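Apart from one protein chain that is not included, each protein chain of the complex appears where it belongs.
Lettered A and B in written order, each chain numbered from 1.
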Amino acid sequence: MTAGDPPRLRLQAVDVGYTYSGPTPTQALEALSLDVHDSEFLAVLGPVGCGKTTLLRIFAGFLRPAAGSVRCDGSIVEGPGRERGYVLQEDAIFPWMTVRENVEFGLLARGVDPAARGAVSSELIRLIGLSRFEEAYPKELSAGMAKMVEVARVLATDPAILLLDEPFGALDAQTRARMQDELARLWERRRKTVLFVTHDVEEALYLADRIAVLSPRPGRVKADFPVDLPRPRSLEARFSPAFSALKRRIWETLG
Amino acid sequence: MRRVPTQRFVLGFASLLATVLAYTLLSNARLFRPEIVPPAQEIAVAFTELVVGARPPPVTENDIHAGHHVHSSDHVGTLLQQGVTLQDSLAVTAARVLFGLAAGVPLGVLLGVLMGWSRRADDYLHPIYVLLRSVPPLALITYVMLWLGHGEAHRLIPIVYAVAATMVIPAYHGVRDVAATYVVAARSLGARRWLLVRKVVLPAAGPAVLAGLRYAVAIAWMTAVGAEMLMSENGMGNLIVGGGLWASRTQTKADPAVVIVGILALAAAGWAMDALARAATARLTRWVR
Partner (left out) sequence: MFPMRRNRMMRTLLSVGTLAVVYGIAAEIGRGRLPDRIWLGTHYVENVQLLPPYRSLLEETAFLLESGILPSSIAVSAGRVLLGFVLGGAFGILLGIATGRAARAEYLADPWVTFFRFTPALALLPLFVLWFGYGEGSKVLLIAASVAVVTLLGAHQGVRSVPRVYLEAASALGASPGLAFRKIVLPAALPHIFASLRIGLGLAWVTIVVAELIDARMPSLGYLLTLAGAYPRVPTMVVGIATIGALVLAFDLLALAAHAKATRWMRRTA
């Protein structure tokens, strides 16, 4: 691909609808359309319960849209695929595996030999700063460290696309800021297509190239903001006038 | 999604029906001797006789010579002579089970709550509890009989003992692990002793205790039947073995038809009691997610 080409389309949702059945059926998504381009960091922002997670689970292949279609690299999504790495909102680090075993799990699933697995995991564990905990069980990790292991576990399989569901939702503000820096650093090294779901405006602004704002339930894309703040972003970026101006515009859309 | 309950029901029903049919066919195919695998109709006859409490007079010449009853006459006949019926036996065992639960559950829960509540009580009582729990209840039966004589007590005490030993652990963990956080919260809100126990500790430990109760019901039935098999002139254990094992050293020749009727009756009773326990649990812990 040369510099002049328009960016390639990686993920595409067209008129997606989804309704949860049950005693009180709830429509989570309605006629939602969204494009994610190659190497783009897209944040999906919306209030709690607007169907963000539903959208991500549809992209990940764990839910089938009731209406519309979802494509990845041009073909219909029919289930989980190795080109899409998915980090769940819940704590899904495997507690019976050490940090290293967790990070290597996806490679094990692909039949990679132990030596190659070891090389990849050592590198990633070092990158997230947990070399000391390589052989520790997750019970020894803090919530932030555990989440970072989950991200590393997905990165180990080197997927083209990362689907992250509020990975830092349960962390305190300071840890969260540190994790955001870590993620930004990782992303700048390995430029992947990222679809990042969050309800935190500042987090979306700090990390993303573009922000899609969802409406309350049933969710649909209400607004789309390009974030053209220079990278790498640092503490100063969070307090820059451009940052604040964008933040204000997004809040106005949300309110 | 919708289809699952239907599929579940159909397959479950089919599996029951298929097993009963297969048993009827196999048992009648005479692959095994009928005194080892009784034909299904013989089980039905034994069931009827044990419920009615009498043996119907032979209808035709054929029936007498068919040999269906030649073997079963021993076990069923002896039971009928003693005036034993299935429903009476079941009632006797159920009464022992209920007594065991009525006495054993409060005892076990009390000990468990005490140990879970106070670190000091836990330190002193836990080792003794572990020692006592290690003794199988049925091993105590003869010793208890020496103390309390040959009556009802030596059959009931092992049941109470087994139930209490079973209930200690869920109550203990319920109070120590589950309730502890809420206790701190309630204390800081000013709740004291009795209010704390009634409104916080018991409800918080409730689900664990009730889950343990279901298991205690099973243990109570097992111990009751075991005690009756060892030494009792009545109840399901006696019905199954045709007299106390302990006295006879198991030289009794049991009729498999009676044993199977007994097992089916025990399963039905156990199932019914568990259904009750589950219903009570659901009602008492409506607030659980």
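The rule we apply is simple: a residue touches a chain if its C-beta (ideal position, glycine included) is under 8 Å from a C-beta of that chain, and two chains touch if they have at least 3 such contacts.
Here the structure is a predicted model, which is why all the values come from computation and not from measurement.
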Visible contact partners (per top-of-document touch definition) of the missing chain: A, B
Which of B:L26, B:L80, B:M145 or B:L284 contacts the chain that the document leaves out: B:M145
Chain B residues that touch the omitted chain in the full complex: 4, 7-8, 11-16, 19, 35-36, 120, 123-128, 130-131, 134-140, 142-143, 145-147, 149-151, 176-177, 217-218, 221-223, 225-226, 229-230, 236-237, 240-241, 245-246, 249-250, 252, 254, 256, 259-260, 262-263, 266-268, 270-271, 273-274
Positions on chain A where the hidden chain makes contact: 60-62, 80, 82, 84-86, 88, 90-92, 94-97, 105-106, 108-110, 137-139, 150, 153-154, 157
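The rule is simple: only the chains that are shown with their structure count from here on.
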Euclidean distance of C-alpha centroids - chain A vs chain B, Å: 53
